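Apart from one protein chain that is not included, each protein chain of the complex appears where it belongs.
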Amino acid sequence: MTEIAATAVLAPDVTTDERAARSHLARRFLTNPLGIAALSVLVLIVLAAIFAPLLTSYDPNTVSVLHILQGPGAGHLLGTDGAGRDVWARLLYGARYTLAGALLATVVAAVLGITSGLVAGYYGKWFESSASWVTTLLMALPGIVVLLAARAVLGPSLWTVMIIFGVLLIPAFYRLVYAAVSGVRNELFVDAARVSGVSDRRIIARHILTVVRAPIILQASIVFGIAIAVQVGLDFLGFGDQAIPTWGNMLNDGFTNLYRDPQLVVWPALAVVITGVALTLFANALRDELEQSARPRRRRRATTVTPAEVAAATVTPAEVTPATVTAADPVRPESGTIVHEEPSSTAQAPLLLHIEDLAVGYPQADGSVTRVVDNVSLDVRRGEVHGLIGESGSGKTQTAWSVLRLLPAGGEILEGSICLDGEDLSTVSSAQMRDIRGGRIAYIPQEPMSNLDPSFTIGSQLTEPMRVKLGVSKTEAKARALKLLGQVGIPSPERTFASYPHELSGGMAQRALIAGAVSCEPDLVIADEPTTALDVTIQAEILDLLRELQRELGVTILIVTHNFGVVADLCDRVSVMQKGRIVETGPARAIFADPRHPYTRTLFDAILDESQARGPYAESRSA
Amino acid sequence: MLTFTVRRLLYGVLLLFVIVTLAYLLLYAAAGNVARTILGPTATQATVALKNKQLGLNTPLISRYFSWLGHALTGNFGSSWFTNQAVTTAILTRLQVTLTLVFGAVIVSAVVAAVLGVWAALRGGWVDRLIQLFSVLGFAIPGFIIAVFLVRFFALGTHWFKPTGYIPLTTSFSGWVGTVTLPVIALSIGLVAGVAQQVRSSVIEALRQDWVRTLRSRGVSERSVLFKHVLRNAGGPALSVLALSFVGLLGGAVIIEEVFGIPGLGQVAVLATSEGDVPLVMGLVVAIGVIVILVNLLIDLLQGFLNPKARIS
Partner (left out) sequence: MFRRKWPGVAAGAALALLGPLVLGACSSSSSSSSTLTLGVITPATTFEATDMNWGNESPYNEAVYDSLVQASPTGVIEPHLATAWSYNAAKTVLTMTLRTGVKFTDGTPFNASVAAENLEAFQKGTSNNASDLAYMASATAVSPTKLVIRLKQPDPAFLTYLGEAAGSQESPKAWKSPTASTVPVGSGPYLLDPKATVVGSSYVFTANPNYWDKPEQHYSKIVMTVYTTPTTVLDAIEGGQVNAANTFDDTTIPQIKDAGFTVYPLQLNWAGLSLFDRNGKMSGPLGKVKVRQAINDAFDRAALLKDMSDGYGSVTTQVFPTNSPGYESSLNSYYSFDPAKARQLLAEAGYPHGFTLAMPSITSAFGETTYALIQAELAQIGIKVNYTDYQGSTIFTAILAPKYPATYFTLEEDPVPWQLAQFLLTPTATFNPFHSTDSTVAGYLNTMQTGSSAHAAAAAKALNRYLVQNAWFAPFFRPQSSFVADSHTSVRVQAGNAVPYLWNIEPKP
């Protein structure tokens, strides 16, 4: 490995999630073919080194005056070097020294680094500050120069050099362990354990060491590789210990005799490269497994819709209670959606969004397709606020994203059409869709913080799309943005304009996002649970804001929510989704007054009311 | 920002002071025979004794240290014991050579790694695998093996580049390119491997973020999403990798300069440390220390620019 590989060592970006550690990492690692192959190669090399006497009858240091620089052949598997020593023997015994030296450096770095990391992380204070100081010092020293100087003072012994190198690499382990420990230390459960009397040592052993187990192995393999590389480098410069066989000395001898016998360099070079590659692949595989197991499931759980569930969701006329059935309430035969009719007094506004028989799914590796939205039809009229309500996993957000054609990776629109003002969006080109997004359809996300680019100011994130879509100048865009920020109720627009997302509160960020959504005067605004992530008091404010904007700008809003309160507050019409299908739709008043679908009724029943939480306590009757 | 910079610089000075003191004590522990080394075997003991006196090796260590320190603070680092050249001159003339190589490697690596990392992240499939393979190999093969290979094939085989030496930019542009290209490539390969991997995973991670969807929902072009937003966010971790590898690059430069016969700091470091040329080694220690501290500071400032959360308020 290169000396530059030290970077990977000093930037421990490995996940120290406890969940990761506990999830049978070893077993999962064993399913990684590249990792297994790499590990086998390493084991083979170590075994060859250990069993060297069995694999060759030659002594690696025996010089033979008469047999120098012989090629591979009779008697010598790989030939002899410049002193008549058997190359294969030197390769095998050299493996011992090279590997042992690297192991020494790794062990020194690990033992000192881990212990100091544990102590510094757990007890902190002065130990931590002096340790971090020493760490910076060690990291500032270029390894090879220090080793050269040390060698000048202490002599060329491989062991001395490797010990010193191990000391130089302490930061690799220290930083890793320290980060893990100080992270866990702040977890509440550690305090709880302490309160219940668990000793420090047990806490450290049980919680912390489990977490860093795998990352330490990862670091160790990288450090090991670097130690080999540095050894080889020093030997190449001629500064190694000449009396023992090492791969580096073999390389040096090979280069000296490069013109007399070119193939001498090949064997030690191969040995070094193969070991390095195996170590790198092993480390990569380990890191991949760690990261995979640690990543929390980010994608919203896609529910599989089975035929049985479809049947259950479909309401047959016989189940509808007679009292509520009127001739004016038809049931759509295919989807089974209950549709409440509009009161005939209201004039029907033109249809803005017309979704028909939409199906969205995620193709799986085994060929099946997981459907998250099935046979959904939805109408949104101009100027109305339409609520799309359902539980988590009902497919409402997926529906919203389909309209924008911004489904997560792997998602596809399987069937159906989405018409915006008559134009079918599912057939439009990407460039056209891009024009439509922001300009005609806007999006207000759920979680404000994670939906703003942390590296750019609010102002830049507001003005950039405006300049692209509206073609205005920078100053003009800024002026508009400031005005918008004022409109959404931000007290000091200038300051917010110049702020970064992490400097704002959730409520302010959400207002900024709303400002962004309406900045290009869209026709339709899709709001995806815009208040769920906010405090209760802020929720009310945001809802007021949305209502105001809708009145002032006349935008149509499709609001996705699981909260009936929001629906009651804002919506003109409502659609209820369950397991990827719309089960009931109609004017909000009608549905509130008379929910017909069993699922809708369950939802209403789940709303807390004034009734007591439990009945009076009854004495147990004695027999 | 200003207080941050000043504080870091002061901290760096303190660090440098510690390094320098340690180095001085360490070196003088081994300086006993340097007179003989300079003069060689044929000189008489009398000449050796005279040389020892001339080098000031007969005075106590502490007084020598303070004398050196005093001179150093005024910018006088003495002269090399082996070439009699003023240490500051020796280091400054060679410094630009090594820095050319090192910064050349950093820039080339940054650009190539960014391209490869983004390509691997976006395309996936066989492109991704190929780039991963290249990364593994670049990581695992020691730099000097690559260097020797480059010399054999590209300098001597095809005569496109010069096998040894260094021609400054001010002397001849084509000459400079001819002598600098291969060493920079040899230095860069290991670095590209590491940074490309980091860029790739950062880009993949960034593309998974919610704000990417929100930006797209605003109608921002894919190109802007990728090159303005994603790369900016991916830059931070990649920059960390670059920062940490800078010190490793200096070590790598030592070997590369030996192979290519380039008169840089690395070549002088090998010679000076092996001979025990104390004034020159001390000058080197100071020079390298200053470079590392300044580069780390620069990178921290750059990180602050890239990642607002990292800025020290």
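First chain written, first letter: the chains are A and B, and each begins at residue 1.
Simple rule for what comes next: a residue touches a chain if its C-beta (ideal position, glycine included) is under 8 Å from a C-beta of that chain, and two chains touch if they have at least 3 such contacts.
No experiment lies behind these values; they were computed from the predicted model shown.
*Asks:* So one chain is hidden, and I want to know which residue out of A:88, A:173, A:255 or A:564 touches that hidden chain in the complete assembly.
*Replies:* For the chain that is not drawn, the touching residue is A:255.
*Asks:* From the listed residues A:53, A:73 or A:155, report the one that touches the chain absent from this view.
*Replies:* For the chain that is not drawn, the touching residue is A:155.
*Asks:* Who touches the missing chain here, A:37, A:50, A:68 or A:107?
*Replies:* Touches the omitted chain: A:68.
*Asks:* With the full complex in mind, choose from A:40, A:129 or A:242 the residue touching the hidden chain.
*Replies:* Only one of A:40, A:129 or A:242 touches the chain omitted from view, namely A:242.
*Asks:* Tell me where the left-out chain touches subunit A, residue by residue.
*Replies:* On the side of subunit A, residues 61, 63-66, 68, 82-84, 152, 155-156, 237-239, 242-243, 249, 255-260 touch the unshown chain.
*Asks:* Which positions on subunit B touch the chain that was left off?
*Replies:* Looking at subunit B, the ones touching the missing chain are residues 32-34, 36-47, 50-51, 54, 79, 82-86, 89-90, 93-94, 151, 155-156, 159, 162-165, 258-261, 263, 267-268, 271, 274-276.
Operating definition for what follows: only the chains that are shown with their structure count from here on.
*Asks:* Flag every residue of subunit A that touches subunit B in the complex, lowest number first.
*Replies:* 1-8, 10-11, 13, 136-137, 139-145, 148-153, 225, 229-230, 232-233, 236-237, 239, 255, 269, 272-273, 276-277, 279-281, 284, 298, 401, 404, 406, 434-439, 441-443, 445, 447, 450-456, 461, 464-465, 468-469, 500, 502, 513, 516-517, 520
*Asks:* Taking the touch rule as given, give the residues of subunit B at its contact with subunit A in the complex, in rising order.
*Replies:* Touching subunit A from subunit B are residues 15, 18-19, 23, 26-27, 29-30, 132, 136-145, 148, 189-191, 193-195, 198, 208-211, 213-222, 224, 229, 232-233, 237, 240-242, 244-245, 247-252, 254-255, 258, 269-270, 273-274, 276, 281, 284, 288-289, 292-293, 296, 306-309.
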